[in-house]
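See structure below.
A protein chain is absent from this complex, but the other protein chains hold their places.
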Amino acid sequence: MTGIRLYMLQRISAMVLAPLIVGHIVTMIVAVQNGLSAAEILGRTQGSLWWGLFYGLFVAAVSVHAAIGLRTVAFEWLKLKGLALDLFGWIAFAGLLALGGRAVIAVVL
Amino acid sequence: MTQDSDTLSVEVWRGDARGGGYVAYAVPRRESQTVLDVVTWIQQHAEPALAYRFACRVGMCGSCAMTVNGAPRWTCRTHVRRVAKAGRLRIAPLRNLPVIRDLAADMAPFFDKWTAAGGTFAPTATRDDPAAEIAPQSPERAAADAGIECINCAVCYAACDTVAMAPDYLGPAALNRAWTLVNDARDGGQAGRLKAVSGDGGCANCHSHQSCADLCPNGLNPTAAIAGLKRRAGRAWLRGGA
Amino acid sequence: MTVADVGRRDTDILIVGAGGAGLFAALHACRAAPELSVTIAVKGLLGKSGCTRMVQGGYNVALSPGDSVERHFMDTIAGGKWLPHQAMAWRLCETAPVRIRELENEIGCFFDRNPDGTLHQKAFAGQSFDRTVHKGDLTGIEIVNRLMEQVLARPVERLEEHRALALIPDRSGGALAGVLFADMRSGEFRFVRARTVLLATGGGPTMYRYHTPSGDKSMDGLAMALRRGLPLRDMEMVQFHPTGLLAGPETRMTGTVLEEGLRGAGGHLLDGAGRRFMFDHDGAGERATRDIVSRAIVEEMRAGRTTPNGGVYLSMSHLGPDRVQDQFGGMVRRCADCGFDLAAGRVEVVPTAHYFMGGLVCDPYTRTGLPGLYVAGEDAGGAHGANRLGGNGVANSTVFGGIAGDTMVADLAGPGGPFRKADEDLLAAEIDRALHPFDRPAGDVHALRRRLMDLMWEDAGVLRTAAGLERALARLGDLKTELLETGLADPGRAFNLTWHDWLNLRSLVEVAEAIAAAALERADSCGAHYREDFPDEGDPAAARFTVVRRTGGGLDVSREPVNFSIVQPGESLLGEDHATLAAV
Partner (left out) sequence: MTASSAAPRAWAHRGHPLWIAWLVHRLSGLALAAFLPVHFLVLGLALTDPAALDGALRWMDNPWVKAAETGLVLLLGLHLFGGLRLLALEFLPWSPRQKTWAAAAVALSCAVSAGFLLSAV
């Protein structure tokens, strides 16, 4: 139940995600060395356009990527079909985008 | 192959679309014996009504595939020695296809998908033209040749969990055939074929499990063929859809 | 079961059999007249049954500049010992180039190429020119897969796993009304009425202990024709392939063919003690023709110099296992799957019944003597005479299958094609005939089949004598009586393979009788037919073919002179330069 459009969107978003996640992991490894604190995180991110863009892009890409992935799993394992399947995909997308967007706003602004 | 070396204990699935179960038989062991020979022995000596299918008996027609100890195989060229575990065999019809009776599966969905995937050559020349001059070593031809020796046995189709999970998925054999045609310089049906393999049941469904390539008795690699289709279809989508 | 319960349907064109002949006929009929309804009925699955799919060597066709239709024709006539129907052989050679281009350009086959991109043509035994087009050593798979795809994509009605049981004429008996089938899956009967019918069930001499053809072939077409009193020609002409795999009893691998090229490449034939014997029989050694090698092997077997399973060895290892593996990978793998090492060891082999030259008498347009009935492929007699060249079998089925499709459409356009009213009494009788074993006490059909295969191998096989053939006929008579008293254990008709084994056996016995009768009648040795009591080849100029037909209770065998309509024995269509070329 996956046409080439969703497939390509998922692959493109994965390609976008890959470097971002590598960056995120590296940051985490560096960051956790001194122990994490809200101040430390916010100090790094707040007011930074670059981190804003970084996490903004991450959230957008992961929402597309994971929503399509979840939709596939819902089709293959939960046997969702037709409208229910599409609704499921859109809800996953919107949910991730909303939660993720809020988190970005929280740490960047 | 331990214990009793002159008999095999064989369980055969018997039933039809409404249901069924395994029935046990003891079959004499032979030096030269394929799984098809075991099934034949049962039909000829123990169970005259046993339904199964074969034709060429040498791995050319792809009619005799069954599930043997859990995996799909061509039975006419599977020596018992290679698959029997401790003298045991469990034989069932191919998975992912409707059962007609006993070991005979209905291949119609498999061939319907072959056609639906654009697995039919679309001519651009006629019998009045000479055969096209195509260098055998050209990359396109090599790609087509790599997948052309398919006997449509449906072993890959039965091995594919994606077919099991997504019944409309065209499956490895049909897509493999489509890929050979994508690489056929003489074919005039490319646009329609690309559309067919790009759709909801198309190549994008494949998760690259590679069970198809693992079990194809002819050593073909549908996974690579499908990856090729994904590239073509993806590029076309980027051009037309982005 | 009464006639009233029979499922009925009508179709303009009915094709029985889906090998090279049947599939081509369907495509040609669709193309020539898209408005007509075409139905193709087949005993197995469409495209997956029959022997065209099993073609390994390739397809003979005169395409190269130095080759010609005349040369292909002369090879065919000489190979057939001047017995072929010359007009048919000519049509075969003349149309083969068209068919190959059609297969390439319209059907989508891709045959092997030379490095420059032109079609590759290889040498094949018995031919004066390298003219065999091929796809590796799996030519038939390429041809039938591509044909199958084309048929699947067209509005052709498919009746798969439908077994033809009988040709049903109209009340007068003078024309065909349709064909009675058993739907093998459900066990129901179906009568398909058709304005025109093609018989393309592909012969196949599977009544011999060792045989190569597909398991679905049991000479049903010829048995049905015989029963309607139609004339069959060249019935004694059974081609044996010298190297069938001998893997022991109770395995379906036994009899399957190990390709010709193995001997060509330098393989040795050894007796049970490991001694090379072919040069005792012929100066060409292992490279002698199929019939000579087959006879030599049988003589060794008779002398008791055999392998454990009663054959001889084919040994390739002296050529170097790597080279054998390289050159014959497919064969090596096939043997390995069955537990034999072809590359480095020895494989037991035995001559195996391969092809049936005889068949229904027809004209070069596939028309038979019964209006409404056409015949093409291995069911048709005439094109090959006493021997078929390797590579002429698939050419024959595809060429004449296409011609049949065109001719049937053309004949329908003329006055000749109404739907006819079937002879309902005969229909009822044929249904009873098919149901015969269900009313008898259960017996062992398979033991009877083995007896048939043994007796044909022993008494009507590679080497024949009058005494042996008479014994064969007597044993066949007994077998038939016993078969008619042998019933089935399972009363169900749905997918009842044992019922079909019974029906197969009945067809085989009936055609076997015709083979033995024709072989008895032909008191000379000619091509594939070898009489130990008459080892001399007759004078080609006096060549006469046999014709068998069923009259009343018995078989009537007669002889008819060959009509040398194109070339006389001793003459050639090739000019001087051609002749010298051939001699080189």
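Labels for the chains are A, B and C, by order of writing; each one numbers its residues from 1.
We adopt the following convention: a contact is a pair of C-beta atoms (placed from the backbone, for glycine too) under 8 Å apart; a residue touches a chain by one contact, two chains touch by 3 or more.
Treat the numbers as computed from the prediction; the structure is a model and nothing was measured.
S.K.: List the displayed chains that the omitted chain touches in the full complex.
M.R.: Counted over the whole complex, the chain not pictured touches A, B.
S.K.: Where the complex has a chain not shown, which of A:3, A:56 or A:69 is the residue touching it?
M.R.: Residue touching the absent chain, from the options given: A:69.
S.K.: List the chain B residues touching the unshown chain?
M.R.: 13-15, 17-23, 67, 69-72, 92-93, 95, 99, 158-159, 161, 207-211, 214-215, 221, 223-224, 227-228, 230-231, 234
S.K.: Contacts of chain A with the missing chain: which residues?
M.R.: Looking at chain A, the ones touching the missing chain are residues 11, 14-15, 18, 21-22, 25, 28-30, 32-33, 35-39, 41-42, 59, 62, 66, 69-70, 73, 92, 95-96, 99-100, 102-103, 105-107.
The definition used in the following text is that only the chains that are shown with their structure count from here on.
S.K.: What's the distance between the Cα centroids of chain A and chain C, rounded to whole Å?
M.R.: 66
S.K.: How far is the middle of chain B from the middle of chain C, if each middle is the mean of its Cα atoms, in Å?
M.R.: Distance between chain centres: 28 Å.
S.K.: Could you put a whole-Å number on the gap between the CA centroids of chain A and chain B?
M.R.: Here chain A and chain B have centroids separated by 39 Å.
S.K.: Using the touch definition from the top, which residues of chain B touch two or more other chains?
M.R.: Within chain B, no residue contacts more than one other chain.
S.K.: Got the chain C residues that touch at least 2 other chains?
M.R.: Correct list: empty.
S.K.: With touch defined as at the start, can you tell me which chain A residues reach chain B in the complex?
M.R.: 1-8, 11, 75-77
S.K.: What residues of chain C sit close enough to touch chain B in their complex?
M.R.: Touching chain B: residues 44-45, 47-50, 53-54, 98-102, 104-108, 110-119, 135-136, 138, 140-142, 145-146, 149-150, 152-153, 185, 214-216, 247-248, 250-254, 256, 334, 337-339, 442, 446, 488-490, 492, 494-498 of chain C.
S.K.: Touching residues of chain B toward chain C in the complex: what are they?
M.R.: Chain B reaches chain C through residues 30-34, 36-37, 40-41, 43-45, 48-63, 76-79, 81, 100-102, 104, 107, 111, 114-115, 119-121, 123-137, 141, 144-145, 148-152, 177, 181, 184, 186-187.
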